[in-house]
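A protein chain is absent from this complex, but the other protein chains hold their places.
For clarity, chains are labelled A, B and C in written order, and residue numbers in each chain start from 1.
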Amino acid sequence: MSKLTRFGVSLDNNLLAKFDSRIKSKNYTNRSEAIRDLIREDLIKKDWQEGKEVAGAITLIYDHHKRELVNKLMGIQHDFGDMIISAQHVHLDHSNCLEIIAVKGSSKKAQQLADTLKSVKGVKHGTLSMTSTGKDI
Amino acid sequence: MSKLTRFGVSLDNNLLAKFDSRIKSKNYTNRSEAIRDLIREDLIKKDWQEGKEVAGAITLIYDHHKRELVNKLMGIQHDFGDMIISAQHVHLDHSNCLEIIAVKGSSKKAQQLADTLKSVKGVKHGTLSMTSTGKDI
Amino acid sequence: MSKLTRFGVSLDNNLLAKFDSRIKSKNYTNRSEAIRDLIREDLIKKDWQEGKEVAGAITLIYDHHKRELVNKLMGIQHDFGDMIISAQHVHLDHSNCLEIIAVKGSSKKAQQLADTLKSVKGVKHGTLSMTSTGKDI
Partner (left out) sequence: MSKLTRFGVSLDNNLLAKFDSRIKSKNYTNRSEAIRDLIREDLIKKDWQEGKEVAGAITLIYDHHKRELVNKLMGIQHDFGDMIISAQHVHLDHSNCLEIIAVKGSSKKAQQLADTLKSVKGVKHGTLSMTSTGKDI
């Protein structure tokens, strides 16, 4: 772990009071941690824009009754095999599944994989969570 | 499964050409599917705004070496036990973990759970993917 | 203007280096200002979610050749007259106009106004910029 640096931040009292109340409602116990999180969020946005190596989660909602669908999704995941880490499957009800796929790789390829999975007929909704490999933040 | 209705949509040729090229690059094979996806995405946004029952995925990036951290995250997940379906844990490298938690419940409570997990010291980044239970779309 | 408070923030050196490079590329000259901006952005998000009094800008792109369109947009703006401050009109080319409407009021009503204007046939695109009245930040 690298060394810590401490530096001063000056905030107008009014803004500080609002910040304190905001982070309290988000359950933070100290300001440094809340500020670190705002900074990290901003940095991760940049990594995704610049095509860096990132991590993410793709969610898919679909009706598993369509057998072809499951096979297609499986095929696509194998095509992108080098960037898929693991997948988690949840039976939401008799028909609907939530599949959550953990991915790591270039942000561009992660976006492509998500787009390709979402375009499959029968996939009702898909999202791509953009997060980080944790290495540099 | 409910019945299909077919209706006409009129598009300016110029807009149609651009739409066709856009959905091709996203790997859609037909327009109806692409339009259904735009519609569903818009509906899910509304469900989240209105506090409906939704599904989602929370991602967390953290350094597992801090033992207290893992215990805290576990404790919080138990406090929200009724809305957590399952969790998937990925070892990104020697220190960094990606944990992906599948949730179902009111959108407000899902947001609270995500906020609470993200506020824990040592969690480097967190996201909340907003998706649907699939029931009504 | 209210008094300033100065407090310390501790950041891992690695994260600090990345933060410094990020804010340099955004042209910030000091850390406090960059941190204040991240904080304010987060607070304004909250004001919009909670329906507080906010300010904003609605953009509309439309083809002015359709006379009925201009009249309709005018009518709607008068219906929401108490929240519209002023409007700016730009001739993008022979056909296309960019209209930017400055608004102040409850976030909910601002959203309604934007939705209503965007729904008018002939309006090609609309956005709602969510900002603040500046009073509390």
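As a convention for this text, contacts are C-beta pairs under 8 Å (C-beta built on N, C-alpha and C of every residue); 3 or more make two chains touch, one makes a residue touch a chain.
Note that the structure is predicted; figures quoted are calculated from it, not measured.
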Interface partners of the hidden chain - shown chains only, full complex considered: B, C
Interface with the unshown chain - residue positions in subunit C: 23, 26-30, 33-34, 37, 40-41, 44, 55-57, 59, 61-63, 85-88, 90, 92-93, 95-98, 100, 102, 104, 115-116, 118-119, 121, 124-135, 137
Missing-partner contacts on subunit B, residue numbers: 1-16, 18-19, 22, 31-32, 35-36, 38-40, 42-43, 46, 136-137
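We adopt the following convention: only the chains that are shown with their structure count from here on.
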C-alpha-based rotation, subunit A on subunit B, 0 to 180 degrees, nearest 5: 180
Where subunit A and subunit B are represented by their mean Cα positions, the distance between them in whole Å: 9
Contacts with 2+ other chains: residues of subunit B: none
